[in-house]
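All protein chains of the complex are present and in place, except for one that has been dropped.
Going by the order they are written in, the chains are A and B; count residues from 1 in each one.
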C-alpha cells in the first residue's frame, strides 16, 4: 500500500531531476529560455518515449500531461535558482542516480507488461534510463556522455535491470526484485562517482 | 469552400519551402547530390513524421507519395537555381515563416483529431513545425538553430498554437482560430527577423 502510493511520487521526482539536469546542460551551452525548456523536456521524456515507440504504446506523456507541467516548472525553477546560487552538483548527482534507478526498473517492468522476454526487458529498462541523456548530448552537438570514458552509467542500468530480471526468474517477489535492482543501479552509480570507477577503454591502434 | 480548396495547395507549398531550406543548408556543407536530397526530405517531413509516430498514426508521406515527389523536385530546382543566382534569402525567410505557421497549426489540428488535450496539441503543433529543422541541423553536426540565441522560432510556434487552442476553447470557430494562430506565428517570426528580436539567454556562471 505505502510502496504503491510512493510510486507516482517517485515517478514525478525522477522526471523533475532529469529536467534539472537537462536545464543545467542547456545553461552550459548558453541557450535561450525556450531552448532550456526544450532540452529539459527531451532529457526527461526521451528515454520513456523511445521505449513506448518501440513497444508500440502511446508515449506516456501524451496520455497524462502532468509530466510536461512538472518538467516546465522544474526547468523554470532551475533557471531562477542558478541566477543566485551555484548549482548543488553533489546533490544533483545523487538525485540523478536515484532517478536513473527508478526509470530503468520501471521501464523494464513496462516492457514485461508488454510480454517481452528478459533480454528485451533489460534493453528497454536501459533505454528508458539513459536515452534522454543521449538526446540531450546529441542536441548539444556532443558525443553522448554515456559513451565516453569513465562513466558507469548505462552499465549501472544494465546491471540493475539484469539483477531485477534474474531475481524474478529465481522466484523472488516482484516488489523485492525491483527494490534490489534499484539498489544495484544507485549503488553502482554512486560508487562510480565517489571512487571515479570506469570501464576499460577500447582504442584501435592504427599503426600496428 | 475556397479555404478548404486552398489547404492542400498550402500544404504542398509548405513542404516545398522546407525542402528548399534543407537543400540550401546542405549546400553550405558541400554535400553531394544525394546528400542534398536526403537533407531536403528530412527537413521537410521530419516534424510531421515524429508527430505521427507519437500519435501512433502511419507517417503522412507513406500514405501519399506526392510529398516525396514535391520535395525531390524542389531540391533539384534549388540546386539548378543556385548554379546561376544567389539564393533569394529575404524571400525564403518570408516563405519559411508562412510554412512554419501552416505546419504548426495543421499539426495541432491533427493532434486534436486524435483526441488529445490543449497542452499536447500545442506540443504536437510545435514539433510539426520545428522538428524537421532540428534534424537538419543534427545531421549537419550543428547545435539546432531553434535552440541557439536570437531565434524566435519555436517560440512563435508555441505562441500561435496556444492562441489557436485558447480561441477555440473560448468558442471561436475552428477556421478563424486557425487563421488567428497562423497570423500570430508568421507575425512574430517576421517581426523577429525584421527587428532582430530574441529571448533572454540563460548562462551558468561557473565561477560564482
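To be clear about the criterion, contacts are C-beta pairs under 8 Å (C-beta built on N, C-alpha and C of every residue); 3 or more make two chains touch, one makes a residue touch a chain.
None of the values given here were measured: they were computed from a predicted structure.
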item	value
From B:13, B:38 or B:94, residue that would touch the chain that is not displayed	B:38
Of B:138, B:172 or B:191, the one touching the omitted chain in the full complex	B:138
Missing-partner contacts on subunit B, residue numbers	23-24, 26-36, 38-39, 49, 53, 56, 58-59, 62, 65, 68-69, 79, 82, 85-87, 138-141
Footprint left on subunit A by the chain that the document does not show	53-56, 116-117, 119-120, 123, 134, 138, 141-144, 146-151, 154-155, 158, 198-206, 208
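As a working rule, only the chains that are shown with their structure count from here on.
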item	value
Superposing rotation of subunit A relative to subunit B, computed on C-alpha atoms, to nearest 5°	120
